[in-house]
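Shown here: the complex without one of its protein chains, the others still in place.
Lettered A, B and C in written order, each chain numbered from 1.
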Amino acid sequence: MNSFGKNFRITIFGESHGAALGVVIDEVPAGITLSISDFEADLARRRSGQTGTTPRKESDVPEIVSGIFEGHTTGAPLTVMFRNEDTRSGDYAHLGDHPRPSHADFVATQKFNNQNDPRGGGHFSGRVTLGLVAAGVVAKKVLEQKLGSPKISSEIVESGDVASAMADGDSVGGVIECRAENIPVGLGEPFFDSIESLVGHLMFSIPGVKGVEFGSGFAGAARRGSENNDLIINEKGTTATNNSGGVNGGITNGNPIVVRVAIKPTASIARPQETYNFATGRIEPLTIGGRHDACIALRAGVIVEAALAIALAAFV
Amino acid sequence: MNSFGKNFRITIFGESHGAALGVVIDEVPAGITLSISDFEADLARRRSGQTGTTPRKESDVPEIVSGIFEGHTTGAPLTVMFRNEDTRSGDYAHLGDHPRPSHADFVATQKFNNQNDPRGGGHFSGRVTLGLVAAGVVAKKVLEQKLGSPKISSEIVESGDVASAMADGDSVGGVIECRAENIPVGLGEPFFDSIESLVGHLMFSIPGVKGVEFGSGFAGAARRGSENNDLIINEKGTTATNNSGGVNGGITNGNPIVVRVAIKPTASIARPQETYNFATGRIEPLTIGGRHDACIALRAGVIVEAALAIALAAFV
Amino acid sequence: MNSFGKNFRITIFGESHGAALGVVIDEVPAGITLSISDFEADLARRRSGQTGTTPRKESDVPEIVSGIFEGHTTGAPLTVMFRNEDTRSGDYAHLGDHPRPSHADFVATQKFNNQNDPRGGGHFSGRVTLGLVAAGVVAKKVLEQKLGSPKISSEIVESGDVASAMADGDSVGGVIECRAENIPVGLGEPFFDSIESLVGHLMFSIPGVKGVEFGSGFAGAARRGSENNDLIINEKGTTATNNSGGVNGGITNGNPIVVRVAIKPTASIARPQETYNFATGRIEPLTIGGRHDACIALRAGVIVEAALAIALAAFV
Partner (left out) sequence: MNSFGKNFRITIFGESHGAALGVVIDEVPAGITLSISDFEADLARRRSGQTGTTPRKESDVPEIVSGIFEGHTTGAPLTVMFRNEDTRSGDYAHLGDHPRPSHADFVATQKFNNQNDPRGGGHFSGRVTLGLVAAGVVAKKVLEQKLGSPKISSEIVESGDVASAMADGDSVGGVIECRAENIPVGLGEPFFDSIESLVGHLMFSIPGVKGVEFGSGFAGAARRGSENNDLIINEKGTTATNNSGGVNGGITNGNPIVVRVAIKPTASIARPQETYNFATGRIEPLTIGGRHDACIALRAGVIVEAALAIALAAFV
């Protein structure tokens, strides 16, 4: 399903090399000021251009197709759409025969009986995250309206050396840490609507994410309780440490929400790979052409922030 | 929300020291043989008794309240319920004043305006996972009926020394690895219904889980693509390595699904903790009585398996 | 699916002659006073006993299984359960062979491949509406807490002569009109979350309901606009007439919500019916034994009210 959420619900659509892609956002409160320029900063952060990111050129100009009137939201579904421009309809048919390792080629071909759109990964493409980023911009505005001055930020906390990997026709992964500050106590629910469940759900929907942890996460699992417990130090519930990552029992505790996501090294690498060719029935070298990021993590920070904002917007 | 899933949908209810707790499972196919004895093995694995687990004594006998007729499922909602027996209605009121560090006491009190059930954590209790385990038993049966011979297993891959921690009035965490084998290609969807998203969602709903990773996960994020990519070696899509954890593009690739979850050290420890007392307005030592696991991870394997089975049952 | 709703979500379970039936209600606000006695009046209205209703004797004593503590709701899922007492496990197997006309026997047998519970209609039984009535009691309490003094009532506005029909071994249908008064302007949404859509959805879930109309409904369709339009007469939005049934554009307009439901004559009648016998391959007289209502509409008013209250509780 391409919809997610309750009370702030998003539906994404589109493919890498189709006509357009975008997002429909439902249950946006009426009366929030919104214009094209509000999207610019986050879209620019997502866009390619830096060393290590794809040379595909897209201006990524959003069109607000519905849900807006005289510069403010109306309460009706808000649709933001991006026309694809720099598309290439080259021959992708071979990907079904000789699928790229650790890519969706093999599973997509099998699942959809060869009827999937293979161009640039089709609907599996990371380009579909444009809709997430657009929804994240709106979600941040909703959080601002409801919560005052929340602050959502991210940084790459681990990453390989992109330049040296590119020199080898290789790629690197990375870990992004995302924080939400000035969040009140009480958002989230125990069990299936826990902050961790919903944020984790969205993070794992981002192509390339293979791990998610909150607070001390995996490191905390190796500690004793006396080391990992967060002692409360004042009447606001502030804790001396934040090993819980701002969430207890699935519910925000007023301390910063801290989530880290592991992003795998880009599966598309320039180096030939010895992998099975279903047409010939032999393991053969595959050389991947096209335009690819050597490190997805470089562009993923703003997507991760969007996912966190979207998840939180459902609760405010 | 206490419901999760599509096509195999569970609704959990109950509290640690209330009358009963359990689960309603919707969209169970008709005609699956099921009896009380089917639940015994998994319930026994979850139950306390080993060193490091709580001394609370519960027989955990399930009652199949609905959805069964002459020993098989009927297609109607299947309800499995457990009466609480060894309850203690002692004074929990102080937990609102002097909340246990890294517990839900503080957030529950704030969120529900002191109207939550504080006894043993109420609906936040790990005891509510009885419903997950029961649903997991049914989910495994559904998978068997639909897939033939799937195999879901788990093991503790990291854990501290429980005995030495207990000697100090302390607790330890752990990491559980769960695998699903003999799973066909093609389960899952890109984006919000990805295997990682749904499995991650459920894993993070288990109390104490603070991290989830698939395949090489966080370790993979530190690698190069050429090291992390899984080369296909035959016509079934078998890969030489399984750094993807059996999932590409959100969809199963036929290799074992491998997921690891980080479980924090039990927040309830016997050692006094210096934490804020909202009644006195001072940081004061808190000593936690009651019966607690020194290592939740010892009992969590079967719960983690249940979560994986429940997520997969929606797709078959 | 046996769940319905958002923000006030119900999950029903159980069968006519199984162990028990009931409802899990999710997202009930914490702090609402609730006890067994609150259910008595509405359960009594639903229970059999009048002329024209089934002689099956059930005390219908609810057990509040979860979600309550010291006489108030806790915010956790509220489960209300009813043990079946006066069950009869007689031979229902023949219903698959010689299905009762206008009953679910034929479709249930086909759909569930003979694995459904045939006893008293199993999960198709009108007895499952006990859960709806229980949820309606809670929904009314939520509406009272949020809206002040809403008033939900119902009356039978059309019905055949029950006594003369019973004398003929026959049954009658009826039309129930249900009203909700003192409802504020603004509940509901255009399109799929319109008041009419959600109320209609729930009304059509009640066994035996075959028609639903709001305001002037079918009669209004035969009028001209100038006759059917509701002119506003004051600053509150009060209208001179209420042909809209309190809803415009899917949203409450502050006037009473008026909905009428058509309930078919009870399908189970004592008179023999000439209908196809799948075992013999011939049309043969079927005589239906057992205990049945001659007029479901006599007991359905409280169920219809419950459906309206449940639908509205999601919006307040």
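In this section, a residue touches a chain if its C-beta (ideal position, glycine included) is under 8 Å from a C-beta of that chain, and two chains touch if they have at least 3 such contacts.
These figures come from a predicted structure and were not determined experimentally.
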item	value
Of A:S48, A:S66 or A:T87, the residue in touch with the unshown chain	A:S66
Options C:G67, C:G136 or C:G200, residue touching the unrepresented chain	C:G200
Contact with the hidden chain (one of A:V24, A:L187, A:L298 or A:L312)	A:V24
Absent-chain interface as seen on subunit C, which is shown	1-4, 6, 12, 99, 101-104, 106-108, 110-111, 123-124, 128, 158, 160, 165, 168, 170-175, 185-186, 189-194, 196-198, 200-205, 207, 209-218, 220-235, 237, 239, 243-245, 248-253, 262-269, 271, 273-276, 278, 281, 283, 297
Interface with the undisplayed chain - residues on subunit A	1-3, 9, 11-15, 18-22, 24, 26-27, 30-31, 63-69, 72-79, 81, 111-113, 115-117, 119, 122-123
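One rule holds in what follows: only the chains that are shown with their structure count from here on.
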item	value
Separation of subunit A from subunit C, taking each centre as the mean of its C-alpha atoms, in whole Å	44
Geometric centre distance via CA averages, subunit B-subunit A, whole Å	25
Subunit A: positions in contact with at least two other chains	6, 190
